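The other protein chains are all here in position, but one chain of the complex has been omitted.
Chain lettering (A, B and C) follows the sequence in which the chains are written, and residue indices restart at 1 in each chain.
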C-alpha cells in the first residue's frame, strides 16, 4: 500500500530573521528550513525540498504545490508579505489532501488563520523560561518514540487561551515555569487534509536542533501525509435510489 | 444567574426569493425571517428582531450587532452581495461570544465558510424527497423535546461529504429517500462563541412552519446564547511565577 | 421550557475522613457534602439533598435515584465499599439521562471508571503546592462567571497522563508549581446523560469553601441536568420505508 511510496515534503520558511541577525544566523546557518530539512532527510521514506518567502511565488509555484504531500510552515515577522493568492492555493491544496505542519509563530500565519477560522491569538513572553511538554494521548502516531514528557530548557512562552477550534486530537500540553499552560500539539482534519500545529521553536533558540522536537516534526509529517482516500465530489446529483412520487 | 436575562436574537434573512417569486411569497408572506421570528417570539426569555440583506448595512449595524446575543442566518441566492466588512464584523462578534445559528443554504454563506475554514460544499438535489432526521446525541440541549427522529415529507436533499470540520458535537444525522446521509445538526465552539448548523429549510417548502424544525431553532438559540464566560486577553504578559534565572 | 422546572440534586459523599480526623472535621464540620450542598442551596432553581456511604444503600435507594436529576460524587478512601449493585444502578441512571459531576478523588470511584472504560489513573503528590486553573473553552456554560484563570493556593497535585477517554469538551487545564499539567474540567456525553469531571477538592484543604470552585460545581450541575430529550428505543424494528424485494 502507500507505505512504499515516498512522502514529498516541502519545508517552508520565511527566512528573514536568519539574514538580518548575526546571532540567529549563527544558530541556523542554513536557515530554520535548513535545520528541519536536514533532519527530515535522515528519515527513510521522505523526499525533502525547501522553499522560502523571497523566492518567486514564495517558492510555492503550482508545480511545487502539486507535487508536495506535506508542507511545513515557519513564519514570524513577515506574515503580511505572503501573497493572498498563494495562501488561497495552499488552502485549496490542504482541503484536497495535502498535509500541513504549522510550527510555533506560524500560528499567526495567514494560512493557519484561514484554515482555523479564528484569530489564533495567544499570550506570549520571551524570557527564556523552561517548558515541559506532556504527552496526553500516548497512542497517537505523533507521540511515537517520545518519553512521557520532554523539556525545552529555554523557550518563548505561549499561553492559553489559544484561540483555535478545539483540536480533533490533543496530543501535547505544555507547562511553563512562569505559570501558563498551552495546547502544544493539535491535530485537525480539514477537507481531505490533515493539519498539525506544534508549538515549540523559536528563531533565537536552538529548538530546531533538539532531538525530541525534530522527532515530533518527523512523526507529524508521516501522520499528515495523504493516503489515497476517496476523491470527493460535490454539487447536483441524481438519486441513487428510486424515489416514489408523492 | 444568566437565566433571568433575556436573550436578544436577531433573525437575519437574505429576503430575495420571497420578493421575486409569488409561490415563495405565498408560503412565507412575512419572509422566512418573519416565520422564524414569529415562532421565537412565542418563546419565553427571547427578545426578537429581524434584519435583511437590502437594509442599510444589511440591517447589521454596529449597534445591532453589539446588542445581539444570537444571530440566525438564512441566505441562498445572494451570498456574494453580503459585504466583506459586515462579514468581518459578524465573525469578530462570534469570536467574542455571540451565538450563530446557520440554516440550510446558509452553509455557503461567507460568514459560515469564513468561520469553518473549509469549502462547506456538499451534494444536493431538488426533487422533493423525504428526509428523516435522527437524533444521535439525545442528551444534548438542542435535542430537548424531540422524538427519536422526525420527518420532513418533502425536502431538498443535502448529501455527504459535507466539507466542514468535524463538529464538536454531532446532534442529528439525516436519511434521504434518494440514498444519501448528512450531518444535519452540528455544534461548534469558535472563539468564545457557539455555532450551530441546522440543515432543514428551503424557500419553496413550508419547512419553517414545521413544529420540530422551529423547536430545534429555538433550542439552538438558547444553547448558543453567551453565558458570561471569562474575558480572554492576548499578547505579551508578565510571568505569574518567579522564574529563576538560568 | 425546562428552565421553570427545579433541578433535583443529590450531593453524595463518602463521609469517612470527616468522621475519623479532627482536622478534617474542623474544616468540613457538616462533611464535604454539607459544604457543597450549602452552596448549591443558595442557587435558584436547585433542590438539594445529600447522601452518604454509610446510609442504607449508600443513601441511593431507587426512590432517591429515580428522583435525582444530577448526582455529585466525592469519594476517596472507601471506593471499594461502594456496592456493585448500586454502581450498576447509578450507571443505568446516567445512561438514561441523569447528570453526574465527579469531584477530585472520585476519579477512582467505581462509577467513574465504569463509565469511562479506562483505568482513570494519574500522577499525584501532596505537598500543598499551588494550582492555577486555566479556562480553555471560554464559551462553555461551565466557564460562566469565571475569570481567565483562578488559583488554588494549596492543593494536592494531579498530573498527566490522566487515563481517560479524550473528553467531548475540555474546559479547564491546570498548571502546578511542581511541574505538571492536568485536564481539570472534562465534559462527557454517555448515553442520554452528561458527566463532568472536576479536579479540585481535597479533604484536608478548604477547597470546597473557595468561591470559584463552588461556582464551577453549580455551573456543572446546571449543565449536566437532563432536558427532556428523546426517549431512545433499541432492538428489533420494522422498516420505516417499503423495501423492495431483491
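Here, a residue touches a chain if its C-beta (ideal position, glycine included) is under 8 Å from a C-beta of that chain, and two chains touch if they have at least 3 such contacts.
Bear in mind the structure is a predicted one, so any value in this text is a computation, not a measurement.
Note on the undisplayed chain: of the listed residues A:48, A:87, A:103 or A:192, the one touching it is A:192.
The omitted chain makes contact with just one of the residues B:28, B:162 or B:208: B:162. Although one chain is not drawn, the whole complex shows that of B:12, B:175 or B:223 it is B:175 that touches it.
In the complete assembly, the contact with the undisplayed chain comes from B:137, out of B:18, B:137, B:156 or B:203. Residues of subunit B that touch the chain left out of the display are 132, 134-138, 148, 159-162, 166, 169-170, 173-176, 179-181, 183. Although one chain is hidden here, its contacts on subunit A can still be listed: residues 1-3, 43-45, 97, 132, 135, 137-141, 143-148, 168-169, 177, 189, 191-194, 222, 226-233, 240-241. Seen from subunit C, the chain kept out of the figure touches residues 91, 95, 114-119, 121-125, 127-130, 153-154, 159, 161, 163, 165-166, 168, 177-180, 188-191, 230, 232-241, 243-244, 246.
In the analysis below, only the chains that are shown with their structure count from here on.
With touch defined as above, residues shared between interfaces to two or more other chains in subunit B number as follows: 168, 177, 189, 191, 230, 232-233, 240-241.
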